[in-house]
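Here the complex is missing a single protein chain, while all its other protein chains stay put.
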Amino acid sequence: MHGATPSTGSTAISGRSGDGPSLVIFVTRRVAITIPLLLLISFGVFALVHIAPGDPVRSLLGARASDPATLAAIRARYHLEDPFLVQYGYWLWQVIRGDLGVSIQGNRAVTSIIADRLGVTIFLSLMSTTLVLGLGILLGAVAAFRRGTRLDRAIVMFGVFGISSPAFVTGIFLLYLFGVLLHWFPIFGPGRGFLDRAWHLTLPAFALAISVMAIVVKITRAAMIEELDRDYVTFARARGLSSRRILFAYVLRNSLIPVVTAAGLVVVGIVAGAIYVEVTFSLPGLGALTVDAIQKRDIPTIQGTTLLFSAFVLLVNLAVDVIYTVIDPRIRFGRVES
Amino acid sequence: MNAVVGRAGQEGPLLKVEGLAISDGAVPITTPLNIVVERGETIAIVGESGSGKSLTARAIAGILPPGINATGAVTLDGVPLMRLAESELRKIRGSRMSMLMQDPFTMLNPLMRSGDHIDEMLRDRPEFASRFARADEVKRRLAEVGIVDEDVARRMPFQLSGGMCQRVALAAALARDPELLIADEPSTALDVTTQAEIIKLLRRVQRERHMSLILITHNLRLAFSICQRVYVLYAGSMLEVGDAAAVERQPFHPYTLGLLLSEPPVDIRVPRLVAIRGSVPRAADVLDSCGFADRCDWAKQICRTGKPPLTALDASRFTACIRQDEIQGELDALRTAALSAAPMTPRRGETAGALVRVHGLVKTFVGERGRPICAIKDVSLHIMPGESVGLVGESGSGKTTLGRCLVGLETPTAGDIHVNGIAAADFDAMAKADRVRVRRTIQMIFQDPFSTLNPRHSVGQALGEALGASAGATSPATAERIASLLAKVGLSAAYATRRPASLSGGERQRVAIARALAVKPAILVCDEPVSALDLSVQAQVLNLFRHLQVEHELSYLFITHDLAVVRQITERIYVLYLGEIVEEGPTERVIGNPQHPYTRRLVASIPRSAIQRAP
Amino acid sequence: MSVPAIGETRRTRQPLRVPIVILIAALIITGVAICAVLGERIAPDSPFLQRLAVGDTPPSSVHIAGTDLFGRDVLSRVIYGARTALVGPVVVAAGAFAIATLLGLVSGYLGGLVDSAIMRWVDFMFALPVPLVAIVVVGVVGGGYWTAVLVLVVLFTAPDTRIVRSAVLEQRPLPYIDAARTLGISKTRILFVHILPNIAPIILAYVVLDFAFALVNLAGLSFLGLGIEPGTPDWGRMLFENRNILFSNPVALLLPAGMIILTAVSMNLIGDWLFERFAK
Partner (left out) sequence: MAIGLTRRRILVAGVTHAALVSIAGTFAIAPSAKADEQIESVTCALPSVPDTLFIPDAWMTYTGAIMSLVQEGPLSFGDDLALGPALADRWEEINPTTIKYHLRGGIKFGDGSPLTADDIVATFKYHMSPDSGSQLASFYNSVATVEATAPDEVTVKLKAPNVQFAFTPAHMAGFVFKKEQLADKKIGTPEVLPLGTGAYKLVEFVPADHVLLEARDDYWGAKPVVKRISFQAIPDRPARLLAMQQGEIDCTFDLAISDIDQWKALGNVDVVAAPSLGVYLLTLDHSAPPFDDIHVRRAVAYSVDRKGLVNALLKGNGEAATALNPPEIWSGVLPSDEVRAFYDTLLPNYAFDLKKAKAELAQSRHPDGFDVTIPASTADPYMVNILQSVTENLKQIGIRAHIQQTDNNTWFTNYINHDRLGMQIMAYYPDFADAANYPSLFFSSANAEKNGMNGSNFKNPEVDAKLKIANENADPKARAEALKKVFQIANEEVAVVPIFWPATAMAINKKYKLTGYTAFWYSIPWAMRGFGLK
């Protein structure tokens, strides 16, 4: 993955300014950047209809009977006679009102298809995010504290394996081992009800988590090692503070900031991984829907899921930036990063 | 070492370090060291970089970095520290022995309010169980270190100045009232005036608490000014130990003498600084000889046949020089000569047309959220051909910005710069020919010797580029031209093939000077060119500057915070304070008789030795 | 303020000590590269020869890794498959970094409007979930292996540009650059003779890491049946095709899966090591 390891270097001069307004300004500005990004993404998503080879009407119509009345309806709905940008305007307006069009495979509103599928994906993502953060931070911390030992090397190696083996390969492996050979976990379906669902989604969540966890392990480990070497940690030790206090108030807390900033990467990893994992484990989630729609060239559905995924990633990034601002006083109080 | 007489009425020294040897894996960092600290005593461990002084301090406190280990015995008030478990040691740290570190900006947890650093030290104590009791105590503790502004406790560390941070850290280190404080270069990272305040504060606190203090420093002058005894550490070995006053008066080891002599005096301009040749070796490379032998004028074969032991000369004096009795006479003579050296009269530059003329220069940076930050406000100055001018100021005074404006690295917001009569305020707006002429007139030497050379280029490549690819270069670089450049800065032609990584700081700075000289400039802007160098090397480079000035009729704009350095190298100085020139005049006048309150403060903050110069 | 002299350690050139793990990783990559170059010549059997009458069979003495649905020798196909496993990721990593290096150098060194424009674009690209976009674009636009490679090049360029730019920004304020500027060295020379060699280790490390990431992503696309032309021996495609013969010849699935993991792990290890050793 790409090193978005943020600098936590304590450089720079303090700009002494009030804290209140600067946070508001920062968040406002960050939101203001997000909106054009969302628009750009929506534009790309809209353009899919036209990027797709062939007649856009065909793309939107799918295999439905192409009698003149239906064709006319499609043309009218998507304003295909208008210039490209005008079409986009109309489409965007519909999207803003919560209308993503109609799936070509069943005349159903894309929004309601997505609504049906959303639950599984959210459950899966939350579960594996919990795993990624919980296990990832734990492993990263253990590796940092046992730096240079076999345990450290084993953890680092595990991370490298995780990031190197595609989620679907891990998935097939887990499925075969725990589902088929050991019968510990069910091998298909998302389950019904909370506990049953958690039970069914355990293997998929692990497969997903393993492929993403490396990022968190790597960053936590690096940040922790960096923190352990910091002057203020040495100073805290020199003052005789307890190791618990040093761990929690100094090392862990400070090294979590870069982990938070990596949340964007984690979310991208989970979204992408969910696609493969849902396919591997036959889960009726958004990822499987996307792949299915691609295989059937169901453009409206592809547009819907892509827009949703991208918007989600954008919003998480926004949230991460805001959280980051709140938890790191250096930014909250408006320090100049140099 | 047990010969040191304890103060009457006390039972033995507070801290006893015996045979402390530090190593990085199998690579030794120090030979076995012995240190004694009496109750209420202040000692200094003095050494240049690589001497192992900081690690010695950390070994005493039991907080060596991972991978570094120590053997020997450290006894604090009868308790053998090195045999204690980490959990036991933790109870001693902070409450009996505490430590203060060098960089005030990195010593405090950036995510914790400054008051909490003191607060967290108090939590274990029953009388401070309540938050309010602790808050009161934090206030009291901050007051002790001179912070009366109650708001400081609530601020984040990055909102405080370096001096403030150092005070907060001191209060935190002292929060459990330790009997021993180890201060590792507590003032080095601070501005000159703040340095003096922090040292004063340390002394006051030490006296009031009757606390023992170990001061780790590279600054002999500072050590002599506040410590009772001095330990001189060099390449991992103790070379000399003794009463501060005695050592200063009559050093027994050639190294100590060299250090003393190479330190430029602030009050006079000496004809030539006494430099120690070469640079500090690694401890591992000098295991079986006197560490200083290679740089010593008196070294004989005997110095290289084994590590000379630290031997007692009288009750309070120790030296590791085995030829001490033979050479002491010469040492004394040199010392006396230096003290009585006749001040050199600086040569005055001609008063004809100025080489560089700056008028009404203003530089504003765009700060956070578009707020302008004024680095330089209306500065005017001039430099005559062949003249060496000092620009003195602390960090944030705008002195570096001014220098960068002169060589076109920054474009001033307003004002004029004329170099050789060419308007050179905005390099982008200049005609190409003019730009080439200005570039060939004015060059710059930078502060950090470690990044002043491209690590991927050999010395020859760097100089070759300056000769052949710089603005207006007409002829290609040849090996001869490179060799002659190297010769100008006192390096042999063999250096051309070397890479920066294999050079010492002083050598790099020489190469950087040679590179600047490649275009035969009339003036060099030198931005703190020696401040990152070890004292013994600093003198070499300063001598080189002086030599080059005479040889090539160079002008200098010498930017520095160090009055002693400007004293040695400049004829006239400008004092820059918060972007404005507050005082200007001949160097001896400004330092000898400062007018502006800021200049006075600056001059007053220099640690003075007890010994007065012979009139 | 003065840089304190303490803690200044002399950096001497240490002999290059390569950990055993990295040696093994390098050996694996070399092996894969040899397979890629020699392909059919070292394969025990033609990777294309179909034996429809035989069909999928488990490993035997004739076919060490068994055969696939078409009776093709799995081992030979895995050996031959090293070609697409290496070529695509190499093109992605090298292509993305070639573009990113140019953009990053220009953006980081020149600053100003050019920088803002490039960085806005990078911000936008950065907000996209790469694998999802690759799936959607390759899926909708169609086209084969090279479409997938091209899409990944474009998608990888953004994060790579950011890496190069921040590396440039790290070098830019260093005195040796100032010195070169003061001497009037041309911008191009500063960029390519001074800055580029200094950031090259970082670029190299990330090229290697990008390779691993590209390999995994291309395999993912193949696994979904996108990208590569059917019939081409390709590890990802073999996963997709041989998934359905999991029970009759598991090796047909496990071998390419193992090769993907092994290659990606090796590349990741080498990249991490390069980064630790040279770029820090």
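Note that the chains are named A, B and C in the order they appear, and that numbering of residues resets to 1 at the start of each chain.
Heads up, the rule we're going with is that contacts are C-beta pairs under 8 Å (C-beta built on N, C-alpha and C of every residue); 3 or more make two chains touch, one makes a residue touch a chain.
As the structure is a computational prediction, the values presented were derived from the model and not from experiment.
Colleague: Can you list the shown chains that the absent chain is in touch with?
Modeller: Taking every chain of the complex into account, the missing one touches A, C.
Colleague: Determine which one of C:G31, C:G71, C:P201 or C:G258 touches the chain that has been left out.
Modeller: Looking across C:G31, C:G71, C:P201 or C:G258, the contact with the absent chain belongs to C:G71.
Colleague: Touch as defined at the start, partner being the missing chain; which of A:I33, A:L138 or A:I187 qualifies?
Modeller: A:I187
Colleague: Please give every residue of chain C in contact with the chain that is not shown.
Modeller: Touch set of chain C with respect to the missing chain: 48, 50, 52-56, 69-71, 139, 142, 144, 225-226, 229-231, 241, 243-248.
Colleague: For review purposes, identify every residue of chain A that touches the missing chain, sorted by number.
Modeller: Per the touch rule, chain A residues meeting the hidden chain are 53-54, 58-59, 62-65, 67, 69-70, 103-108, 112-113, 116-117, 175, 179-180, 183, 186-190, 279-282, 284, 288-289, 292, 294-297.
In this section, only the chains that are shown with their structure count from here on.
Colleague: Quick one: label the inter-chain contact graph as line, ring, star, complete or other.
Modeller: Contact map by chain: complete.
Colleague: So which chain is farthest from chain C, going by the mean of the CA atoms in each chain?
Modeller: B
Colleague: Rounded to the nearest whole Å, what is the centre-to-centre distance of chain A and chain C, using the mean of the C-alpha atoms as each centre?
Modeller: 22
Colleague: Go ahead and note the Å separation of the Cα centroids belonging to chain A and chain B.
Modeller: Distance between chain centres: 49 Å.
Colleague: Which chain B residues reach two or more other chains?
Modeller: Residues 102 of chain B each touch two or more of the other chains.
Colleague: Could you please specify the touching residues of chain C with respect to chain B in the complex?
Modeller: 1-13, 174-176, 178-186, 189, 193-194, 197-198
Colleague: Note which residues of chain A are touching chain B in the complex, please.
Modeller: 10, 12-17, 22, 25, 147-148, 229-232, 234-243, 245, 249-250, 253-254, 257, 328-330, 333-336
Colleague: Show me the residue ranges of chain B that touch chain A in the complex, using the header's touch definition.
Modeller: For this pair, the touching residues of chain B are 58, 61, 63, 65-66, 90-95, 98-99, 101-103, 105-112, 120-121, 156, 158-160, 169, 172-173, 175-176, 367-369, 396.
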